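As you look at this complex, bear in mind that one protein chain is not there, while each of the others sits in place.
Presenting chain A:
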Amino acid sequence: MITTSRSACGSAWGWLLAGAAVSALAGPAAAQEPRHGGTAIIHMPSEQRILNPALRASTGVYNITGKIMEPLIDKSYDGPVGVLATDWSSTEDGLHITVKLREGVNWHDGEPFTCDDVAFSAMELWKPLLNYSSTLQQYLESVDCTDPHTAVFNYSQPMPLDLFVAAMPDLGHPVPKHLYEGTDIMRNEHNTAPVGTGPFKFVEYKRGQYVIAERNDDYWRGKEYPYLDRIVWRFIPDKSAAAAAIEAGEIHESGFNGVSMADIERFSKMDGFDVGTQGYENNVAHSTVEFNHRNPILADLKVRQAIYHGLDIDYAIKTIMRGYAKPGRGPIPSAGGANYTDDVTTYAYDPELAKKMLDEAGYPEGPDGIRFKLRHRPAPWGEYTQLWAEYFAQAMKEIGIEVEILTNDAPGFLNGVYRDHDFDTANGWHQFRSDPAVSTMVWLRSGSPAGTPWSNQFGWQSDEMDRMIDEAQAELDPDQRAADYHAIQKLAMEEIPVIFAIEHPFISVTSQKLHNHHNTPRWNSSSWYDLWLEK
């Protein structure tokens, strides 16, 4: 077996707001001796009803369950690190991936963790039941246990090891086979009372109020860990009330933009709080502008280019994201590491040029100064998307395009855009998940059936793009794979099927009483075994 494992992780986010991004690692507190004990209280803006990361791939689920259930591999600032896996390798043809599992690990109920758990989870949950994983693992044929701590994943089509490793932190949480086998997996009681191997054991989930987890005294990293006695996640839906709770010291951390931008800015100027984007390098999203190419006006490349030229991205970053963002460079964000390139066509803000291009495309201004009208659906994903929609309408008005905003709630938006295609333009959110093959290429690849959210429902189809995506997906050589994705990005920036306008990580507000926080690129999803609380 030939080892082709490789560590790939770019994590230099040098564009954080100076002064706002305070690293906990750099503070004077780093010299303090970690304290055992204490309860960390974490804000959750919305309730997570299912607490099983092997059934629901979502950051909200990881934020809680990441402390209770662990993945095979996690991500650190130095690249992938084994958690329940210790080593991984692939055969040259990419059809078999061998994962060595950690020995001496027990589930919270005392049963040992073995390869059987991994094989069961992969075949019964990851492949058929887990969102996004079902695409990733569609060619997974079987998982063999050559010994209790060696799992061999057998694929019918080559699986790039890079892709496998990049996906594992999110899509590689084993469940205990002995509690799931022979049950209705979707209805299993442990989906809301998880049993894992992590540093914290599940205690109670009080719906509408909180989840509690307590210290696992039998944690495999040793008696030293974890430092905290307990973690409590409190559900506070109102952002202003959450900000008040943080200020009053009732909450220690609020992640994923859990409070409003105005409050985030306020906290960044207050003593006692760390505010910034550190720890979200792996949780990056794009604010998008999506076109319905079924509309002949928007099918014209020149019009799409003009619209791009009409958007003052820097202004939007400054006013909407308060500087915690940067301009997008196509479908893959800079968090994409080796697969990212900024060597692409860009469209600088130039309203005069935009107007000229629209004239040339055959859409002159009418007597009322309007060239054409667009019906726009904004996604209701919170502050960024709402304001970005308003800015889009405003900016378009300046170049003579009237945008009518059709406000809708989440199901209304997802149906209107991705199923009924009842829109001209839309703006939403593209969430990058470690590797472009996981949830990014579906934005460009044709063939997704109507009703698949966050996929190419734009009526845009390019044989060249489809071919390039399929080739990149099956490419095993990491360098060639990166080159393939660079080419895809370039083409996407030339054709602009979608504008991946702004790339932004999330922002957290953390009490400085917490130490060792936001020290990995997906910190809110990680296990927090080394997190400790000052008295």
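Things to note:
Heads up, the rule we're going with is that a contact is a pair of C-beta atoms (placed from the backbone, for glycine too) under 8 Å apart; a residue touches a chain by one contact, two chains touch by 3 or more; residues count from 1.
Quick note on the criterion: contacts and distances are computed from a predicted model.
Only one of "Ubiquinone biosynthesis protein UbiU", "Thioredoxin domain-containing protein", "Peptide/nickel transport system permease protein" or "Thiazole synthase" fits the UniProt record of the hidden chain, and that name is "Peptide/nickel transport system permease protein". Set against the missing chain, the residues A:Ser439, A:Gln489 or A:Ser527 yield one that touches it, A:Ser439. From the options A:Arg230, A:Lys397 or A:Lys490, the residue with contact to the chain not on display is A:Arg230.
Annotation: of A:Gln305, A:Asn408 or A:Ser508, A:Asn408 touches the absent chain (contact as defined above). The residue touching the chain not shown here, chosen from A:Met168, A:Val195, A:Ala245 or A:Ile469, is A:Ala245. Contact between chain A and the absent chain runs through residues 39, 41, 46-47, 49-50, 56-60, 129, 131-132, 134-135, 186-187, 191-192, 206-210, 212, 230, 232, 234-238, 240-241, 244-245, 247-248, 250, 408-416, 431, 439, 442, 448-449, 451-455.
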